[in-house]
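Okay, structure first, notes after.
For this depiction, one protein chain was excluded, whereas all remaining protein chains were kept in their positions.
Per-chain numbering from 1; labels A, B and C assigned in written order.
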Amino acid sequence: MRSQRGAVSAWLLSSLLILATILTVGAFFVLKWRPEVASEHGRGVDRMITYIIFAAGFIFVVGHLVLSTFLVKFGGKGTAAYKPMTHKTEMLFTIGPVVFMVAVSELGVLAIGGPVWNQVYTHKPDDLVVDITAKQYEWISRYPGKDGKFGRKRPDLFDDQENPLGLDRKDPDAKDDIVVRGAVYLPVGKGAWFNIQSWDVLHSFNVPVLRAKQDAVPGLTTHTRIVPTAVGRYEISCAEICGPGHYRMRGFVNVKSEADFAKWLKSQVGWFE
Amino acid sequence: MAIAQAVETGKAGHQAHGRDHGHPAGFIRKYIFSTDHKVIGVQYLLMAMLMSVVGLGLSLWFRVQLAWPGKAAMTPEQYVAIVTMHGTIMIFFVVSLALSSGLGNFSIPLQVGARDMAYPFLNMLSFWIIVPASAIMILSFFVEGGAAAGGWTAYPPLSALSGFGKVPRGSPGSGMGQTLWLLAMALFIVSFTMGGLNYVATILNLRARGMSLMRMPLTVWTYFVAALLGLLSFPALTAAAIMLLLDRHLGTSFFLPSGLVVSGQQAANVGGTPLLFQHLFWFLGHPEVYVLVLPAIGIAFDVIAAFSRRPPHGYKTSVWALLIIAFLGMIVWGHHMFTSGMNPFLGKYFSIATLLITAPFAVLGVNLLASLWRARIRFTTSMLFALGLISAVGTGGIGGLFLATATADLHFHDTYFVVGHFHLMIGVVTMTGTFAGIYYWFPKMFGRHMNETLGKLHFWGTFIGAFALFVIQHFQGFGGMTRRYFEYSADYVQPALALNPAVTWFAFLAVGAQIPFFFNFFWSMFKGKKAEANPWEATTLEWTTATPVPHGNWERLPVVSGKPYGYAEGANGDAHRMQNAEA
Amino acid sequence: MNSTAVTGHEAATHESEPGFYGTSWQKLMMWWFIIGDAILFGSFLAAYGFSRISAVNWPDRTQMFSLNFITVMTFTLITSSATMATAVAASRRGDRKAAFNFTMATAVGGLAFLGMQAYEWYHLIHNGARMDTNPWGAPAFGAYFFAITGFHGSHVASGVLILLITAWNAKRGKSGPEGVELTGLYWHFVDLVWVFVFGCFYLI
Partner (left out) sequence: MSDTHAAHVEASYRSYWIAWAILLVLTLVMISISTKAFLIGGILLKSVIIGAWFMHLKHERAILIWSVVAGILFAGFLFLVIHFDAGTSLL
């Protein structure tokens, strides 16, 4: 009776594990599990993720197959047919996984991930520079205007309605700065270098479709570089808890064709003009 | 000279042990203010069960909100507070208490052959500090502004903007609730540090004769490594918490930078940086993961050995893997901060260093699996949980590959992938380990068996519910679904969002499965089937003493003569050899 | 006694493996407490170093402190460490009187140090230094200075308390060499921390 009960458990657990494996792997094929990608480095990020999916999936599947096989094969009553392994086999079972894991994981991060990581944090000279400022619960973007220079932001001049960036009317650099609330405009195919700042608490400039994510840290300027590859309107979702309104801290990245972007830029007037 | 020292040691030891040994003690001394490690262990377990009701209840509440927005009667303010408190309570007041403090207290002295912890009075104090800490944590819901709402990580400036004095208020939960949160955490750290000191001293100095380090059961090894990690890493959080309190109440600027403008109000702070807190926090936070996960794996090794009737594979390599994990665990905290604005060079370093940890973890995983090779598995509830742990460790572990790779983390950071991953590791792995331990040691604790049928019900519900729940969350993370959101509206998140009701149903299953466990636990305590001294025919020292375990654990302390796992010995491999068997 | 109850004496000598560190569990716990506390101070000082490096200009130390005065403070603490070591040695030899006297001398040294620190704080506060501001530049200086020296001072204060209890116990013969040694370890650790605090705040 008891041995039968044991066998039932063995079959149950092992078929459950196989089922879980099949469902998990199957879900990758069935589910629309990744948002579309619309940036240059985003493709690299996806390449990296795909690589890990295969590496991790291999371990996941093999591990669960071995586990379920063992359960059925060695479940039940009686005595174990165990014999101590020779030192050599044991070392093989230790060094093998170590070499495999280190090789697979480090290879991925060095060969595929590293270059993409560098891409995200390297400022190229002809990049369009965009200034992003976060505050509870809003994204504000700024372009330097005709003079190509950003004016200084002064906390004492901050006014939520009139002057959300605390720009100085007397500062010649600030005069033609273009300020856009809740949206960012980018030309397609051109690199954009972001200076990201925050007025109050931590926020995170997160555009999943562009695979961009960089915290906005008060007191610090953080950077990220995006080269959009497709025209469209992509949502910014704050990804660092910033208070009860965290969930409604939205914004949009509008990627336009180069001509459209130039037209848009021309139509904008400076904050103090 | 050495003798004089020994006499002194003996005196102190005698004071500690002799205090209530051999005397009939009243109910209060025996069960409430007891210095007996077994009683304290059970007290911790009960405390954890009590707190788990709160922690799990909160999780169900916000799961309803997430699956069916608007149906949970909850405001966004309450939502962030509930999420924060769920995290804090579950990590520190449920998992840490049940696994590290509860089962650790019960099993360590019994497994190393000691009469009690090195310093039983300190041990009692550790527990009684947890009581006010838990009370403060729960009471913080009812103060002005509600409970802490800055996430369990309590990142400043949100957590530092208290609204006291000249400091502006960041959010409703940043007021008194956050202060009480810090206070409760400070008490927790004090208690946990004292507990860790006791563990280290007991394991290093009070082992029975013959119990060399390499003869310790793997459970003890993992508790030892975890205690060392805790002692090395918790001070960083202590420092951070003190600085955060000063920022909140005395107007200092450790973490608050110049030029802060909070809801239109300009702050007077100059010169701090929020990144500093993140570094200090994760200097604790990452080792804390291993503090929680490793003992669960250790228990699984013991349980699997006992129910597969053979020694675990690769004892020595497992021990070395543990030590390497501990070392690497101390130097990789930055992988929680890839997108935090940390220097990109550090991102690369932390990525490469973190991925090295996969190697010792692979060794542990292979050893766990290989321990089933040519075994005769008995499917008790305890064993089922240990087997579930193998699956969860593997599944959760490979999720770590994604998050440790900085480039991939650009997509996954602060999404449900992270949520799914760490719930698998410090939720499912730790709890399956804990349950395996509870079902395994329950006969030793109370002299009675837990009901197997209810136990199996508990296992299937927990395992299916938890596994499905958190694996689906991985997929939601792939879809870019951000965490800590009250509601979702973005286009890209819609496919992931469709999975939310399923997640909530599985959450109900996993939490509902705990009802038979609670019932089973208390019912079996009084009405369960009577257990003999060694019901599982296990070989480690705790099974060599009588059940119920007498005060002082043994009449005469055992003398250890061999390996901890003397299974499959004898001519046909059908005998088992107790660790203290005559040679 | 051994026949009626199995005592800790047995547990620590006859029935247990020799300690891994070759010490008693009390000493081992004290050491690990010290290691943990060292990391606590290490975190504080690391944060201080971080702030100081990232600050635009850090106040000039000669403006704020009287180095001679601080040196006297340091001397006091180092001397108290030496008397403590002597007390431990005396206690080991069984010289209870010397152990008591030197422990008391250490406590007096600790109190003198606390007094001087209080004077120094008074002096700085009098000159306008606060937790959140100070007249010499980077406000972080005040925060770190008061937090770290205050935290160290609280260690000294608790150390003095422990010293007095130890001295009292040593005199009555209740605390043997082991107890004095543990107190000594803690006291030397407090001295050790001061070496770093002294170096980081007053010298570098």
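A few comments on the model shown:
Basically, a residue touches a chain if its C-beta (ideal position, glycine included) is under 8 Å from a C-beta of that chain, and two chains touch if they have at least 3 such contacts.
As the structure is a computational prediction, the values presented were derived from the model and not from experiment.
Shown as candidates are A:A183, A:L220 or A:L265; the residue that touches the absent chain is A:L220.
Which of B:L346, B:L457 or B:L509 touches the hidden chain is settled by the complete complex: it is B:L346.
Remark: the omitted chain is touched by one listed residue; of B:G55, B:G104, B:P257 or B:P558 this is B:P257. Although one chain is not displayed, its contacts with chain B can still be listed: residues 1-3, 232, 236, 257-259, 271, 273, 275-276, 279-280, 283, 330-331, 334, 341-343, 345-346.
One chain is missing from the display, and on chain C it is touched by residues 20-23, 31-32, 34-36, 38-39, 41-43, 45-47, 49-51, 53-54, 56, 67, 71, 74-75, 78-79, 81-82, 84-86, 89, 92-93, 184-185, 188-189, 191-192, 195-196, 199-200, 203-204.
The working rule: only the chains that are shown with their structure count from here on.
With centres taken as mean Cα positions, chain C sits 47 Å from chain A. For the pair chain A and chain B, the distance between mean C-alpha positions equals 28 Å. Here the CA centre of chain B is 33 Å from the CA centre of chain C. Residues of chain A in contact with at least two other chains: none. Those residues of chain A whose C-beta lies close enough to touch chain B in the complex are 5-6, 9-10, 12-13, 16-17, 20, 24, 27, 31-36, 44-46, 48-49, 52, 55-56, 59-60, 63-64, 66-67, 70-71, 74-83, 85, 90, 93-94, 96-98, 100-102, 105-106, 108-110, 112-114, 116-118, 120-121, 135-136, 153, 155-156, 158-160, 166, 199-202, 204, 206, 208-209, 211-215, 217-220, 222, 234-235, 237-248, 250. Those residues of chain B that touch chain C in the shared complex are 1, 4-18, 21-22, 114-115, 118-119, 166, 193, 196-198, 200-202, 204-213, 231-236, 238-240, 242-243, 246, 250-254, 268-273, 276, 280, 283, 552, 555-557. Considering their complex, residues 4-17, 19-21, 23-26, 28-29, 32-33, 35-37, 39-40, 42-44, 47, 50-51, 54-55, 92, 131-132, 138-140, 142-144, 147, 151, 176-179 of chain C touch chain B.
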